[in-house]
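With one protein chain removed, the remaining protein chains of the complex are shown where they sit.
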Amino acid sequence: MNGLVKGVLSGNRRDLARLISLIEDEDADATKALSQLYKHTGKAHIIGVTGPPGSGKSSLVTKLTTEFRSRDKTIGIVCVDPSSPFTGGALLGDRIRMQEHSLDKEVYVRSMGTRGHLGGLARATSDAVRAIDAFGKDIIFVETVGAGQSEVEVINIAHTVIVTDMPGSGDDIQAIKAGIMEIADIFVVNKMDLSGAERKVTEIEVMLDIDPRERDWRPPVLLTNSRSGEGVAELAEKILEHLQFLKDSGLLEQKGLKRSRDELQELMRYKLTRELYQKLEGQPEYEAAIKKIATRKDDPYSVAERLIAEFLFSESR
Amino acid sequence: MGDDSKLRDSMKKWVDGSVTNTIKRFPEREDDFATISGLPVNRLYTPLDLKGLQYERDLGFPGLYPFTRGVQATGYRGRFWTMRQYSGFATAHETNRRFHFLLEQGQTGLSIAFDLPTQIGYDSDDPRAQGEVGKVGVAIDSLADMEVLFEGIPLDKVSTSMTINAPASVLLAMYIVVAEKQGISMDKLRGTIQNDILKEYVARGTYIFPPTPSMRLITDIFEFCTENMPLWNTISISGYHIREAGSTAVQEVAFTLADGIAYVQAAINAGLDVDDFASRLSFFFGSHSDFLEEISKFRAARRLWARIMHDRFKAKHEDSCKMRFHTQTAGCTLTAQQPDNNVVRVTLQALQAVLGGTQSLHTNSRDEALSLPTEESVQIALRTQQIIAYESGVGDTIDPLAGSYFVESLTNEIETQAMDYIKKIDDMGGAPVAIERGFIQREIHEAAYQFQKSVDATKRIVVGVNRFTVDEEPQFDYLRINPKAEKEQLAELKKVREKRDDGQVKTALDELRRSAKGDTNLMPPIITAVKAYATLGEICGVLREVFGEYKAPDIL
Partner (left out) sequence: MSSSKKIRVLVAKPGLDGHDRGAKIVARALRDAGMEVIYTGLRQTPEMVVRAALDEGVHCIGLSILSGAHNALFPKIMELLKEEGVDDILVVGGGIIPEDDIPNLKKAGIAEIFGPGTPLDEIIEYIKTNVKL
């Protein structure tokens, strides 16, 4: 495992890939490695990209990669696709859209399924991003569909969040609105060559107009064509502008502090609940207590109090 | 009306009586029967199923609109379908030998298979061509190879079909120049180029350029041939590959005709008059497993296309509404297990195509799930056609299955369902948009997946694969491609590069680049480049430069 850490820090691609696999498998060694790597993280600019399927996220990320590569930045890309809740499997279909960079040594692409992560999707993805950060990539894109709560959390690990849309998507974005619209730093209307592009821009601007929150950064709404590359250079500029804004306004520090607090709490919660469940799972008294609750012979509130008290008491011995 | 209710009553008596009694003794094999494409198949069809059918409006006469019964007034009584076996492998020399063999054995038209590097516009010495040269067809790098390919074959005496799509203009240019060197003018040349890029995006995968410049190349060919090559079929709008990729019969008709609509529209948009080019459009279908569904499919396609040309595109000449098509028996139905069984499959499928009125036919060889066919196997495939033609008598009357209650019902059903799909695609904005969105690809993939599941579950039987298997497969001798072919081709290519006038090549390529950036017809500059022995890879390289390359959308 020390070898793994050394490997990641010295730029060994295979070790990075191995570490991310351990992270995905929720292997204990992964946590140990991440703990050691942590002080080497915090350098990368993390850019979240989310939006409805079909809005061209992957091709946009590909074009942005080309743009940033021309500015000598190294790139990491994490694409998250939904795992089937029934079979647990997943078709990770974003890499196929990023063929342009398949042999560029400075670009690392990793596809992840949402799985059924006990630690939450955000944990696995954010740990993978962290590993790539320690590996030394300047910019890390995180691409998700943004449909569920945990995907919103994933996007929250980013410094800059891009929300994509496309002309004629009608009310599709309404379904995704909750949460996503609130955290967007830049809106991109992709496939600008299709009719209705300007109208879509206006829709979003209107929505921003009626947003009651006071913000120093009003998310710009940009038009792009991720096939031809039109608008991508301007988007890259805006992304860099946003990072500068975060630095200048002190928001970067603020966000960093909040994220550290959230992460620590999340890790502690995860550890506590996991240990608690491990202790209780399968215990006959536990099963009996549940039966009692179901038959109204006891109530869940009192049972919870009791079990936690017992757990904490036994832990402190 | 009175007749109807009487018939209905009689039928009910039959169901309640004979049928029920028989089922009591032994049930039917399935709860529900359906064609391989999922269209329901009833126990019996009667005049009741053909209410509303009007003979002249819906069936008509062979050679007259709506062509349901065929496009030739005398059917096969005048001439049999062209027996045209697709072939090509390794070098032009070896392919030329196979051509001579087939012509001697009675084949009546040539059909050329090109290797993948050629189909994708790469020379044999391109790094991406490594391992692929001469494997699935003949390697053509320059005019020199084309000259060897047709050595001893007079181009005014044969018709040649070339299965080439993205670089079709280049291969057509080469064919024209070879003919010119034989002293034959363009207007005498008969043949076809497949030239159907839309299905490449969807099912076959040998695309080069993005859709818009690809359509331009296609309409340039339409225009050029309308002016110079009246006997040449400018496109073979294909459903074969769509079917091979797993679609149903209805989808095969629907997506093929939707592609056809897109090409016609593109040509009209480019300023051509529909009656000028429509009669030289041709089609290409597969002949799959379900005997009666396939025959009905061909008839439905013919009638539907006629109606589309007449109603939608307002074609004024009858010829513009005629769907002429080539058929190939379905490769995907052939098994690697017990290969001789494939002869039987191909026989049925060939018969379907003939009963469906095909203009030309390729029969697969028994060993094609293993490799390219041996001489012996391809001979059997050819004999299959000859036996149907000369011994079975089915060609002696036109469209013999017309009037069958089942066949006419199925023909109607396939036409209706295909029309539904076409409407859906129209609503999206046409085939190119539907392809962009992945709609067509997803439909095909879904049908393919369901088919595979039903075979794996042994609901759909494949003899020799999931039933009637043998433990020990017999030893089968199959064709091995000459392993030296790639090396030989590279040596030939080197010679060509050395012998030619590089200045001439450069001038020609520069002119091509200029024309490609503009909007003039690209055939003339391509012909000039071909004459100078510019290679296929060089010509396509220039076009790649100007047009860019196509990137497939992901559909899974």
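As written, the chains take the letters A and B, and residue 1 is the first residue of each chain.
As a working rule, contacts are C-beta pairs under 8 Å (C-beta built on N, C-alpha and C of every residue); 3 or more make two chains touch, one makes a residue touch a chain.
Everything numeric here is computed off the predicted structure, so don't read it as measured data.
Only one of the listed residues, B:S37, B:S161 or B:T206, touches the absent chain: B:T206.
Across the entire complex, the residue among B:P40, B:G78 or B:G131 in touch with the chain not shown is B:G131. Considering the full assembly, B:T335 is the residue among B:N228, B:Q265 or B:T335 that touches the omitted chain.
Looking at A:S84, A:T202, A:S228 or A:S260, the residue that reaches the missing chain in the full complex is A:S84. Residues 13-14, 17-18, 20-21, 24-26, 83-84, 87-93, 95-96, 99, 102-103, 108-111, 113, 115-118 of chain A touch the missing chain (whole complex, contact as defined above).
Within chain B, the residues in touch with the undisplayed chain are 116-117, 119-120, 122, 128-132, 135-136, 200, 204-207, 244-246, 332, 335-337, 369-372, 445, 448-449, 452-453, 455-456, 462, 465-466, 478, 480-481, 552, 554, 556.
Just so it is clear, only the chains that are shown with their structure count from here on.
With centres set at the average Cα position, the gap from chain A to chain B is 47 Å.
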